[in-house]
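Starting off with a structure, shown below.
Only one protein chain is missing; all other protein chains are in place.
Now for subunit A:
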Amino acid sequence: MLNMNRRNVDYIARYNERSSYPLVDNKLKTKLVVAEYGVKTPKLLQVVRQQHEISHFREMAEDLAGFAIKPAKGSGGKGITVITGRDGDEYIKASGSRVDSPFLERHLTNILAGLYSLAGTPDVAIVENLVESAPSLAKYSHQGVPDIRIIVFQGYPVMAMLRLATTASDGKANLHQGAVGVGLDIGSGQGLNAVQFNRPITLHPDTGLALENIQIEAWDEMLEMASRCYEATGLGYMGVDLVVDANEGPLLLELNARPGLAIQMANGRGLLPRLRAIEALKRPHFTPLERSRFAMETFASN
């Protein structure tokens, strides 16, 4: 098992350059930099940088059905508001509640003031196209979009899990808030076992669906996308969060320079042996494709 102290000292501190942090801590920068490496992200609709630009937001949002407002420097999903539809002048949030546009404008103001940013520093708000989850995965999740977390170590995808929102997690995909984590076999994208609140489960607590037979589509494409983020950011140890859009396929949601350890619980396996195996490689592979192939062969569970 990889523990918190070892993750911080031996992996994050050693393999992640400080100078690369702003790249992943700022979603806007992430979007721009990974685009150069052919990694797709949800379409950027608007960037609100100044208080006076908020007035443009209403014009822009006029003809949109669904979108997501995110603070660029937010962490842990804080400050993200997802609008799924319209009802007259009111917007419908993912949770089903209705809000009016002054509410959204106030939310934007809060984001600019740095309410959700990591160090309370002034922030910018980004408005993105709404991700429509592929129905094969969406059925497992209670509200929210299921996302896939892949740990990428020195460009090799080493471990992955699917995160499903629950009522307990309030539609968020954060494991410590009660979301379900399903470990995924790196070799095939097949579900391994699932945990909620660190305890193994077999059925989704809300939808009641069995979690064993989950199969992620376009798995090798996603792994290659994840390994490509290594070239884009230079971070040796990071978490790559992907979603599968019904229309556009796999999209990158965000990168994380300090990915949590709960993925080990979801997989029922420790990260440490896999990280050691990568560290022991004498001749690392140079292309993302080679690396993801290598990982699929080496870390497959069967």
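Of note:
Just so we're on the same page, a contact is a pair of C-beta atoms (placed from the backbone, for glycine too) under 8 Å apart; a residue touches a chain by one contact, two chains touch by 3 or more; residues count from 1.
Definition applied: contacts and distances are computed from a predicted model.
This complex has a chain not shown, and the name its UniProt record holds, of "ABC transporter permease subunit", "Nucleotide-binding universal stress UspA family protein", "Gonadoliberin III" or "3-phenylpropionate/trans-cinnamate dioxygenase ferredoxin subunit", is "Gonadoliberin III". Per the touch definition above, the residue from A:42, A:171 or A:236 contacting the chain not shown is A:236. Of the listed positions A:101, A:136, A:177 or A:207, the one in contact with the omitted chain in the full complex is A:177.
Residue A:109 is the one among A:109, A:136, A:188 or A:298 that touches the chain missing from this view. Only one of A:10, A:206, A:220 or A:290 touches the chain withheld from this view, namely A:10.
Panel shows subunit A; residues 1, 3-6, 9-10, 14-15, 78, 106, 109-110, 113-115, 120, 177, 195, 198-200, 236, 264-265, 268-270 of it touch the chain omitted from the view.
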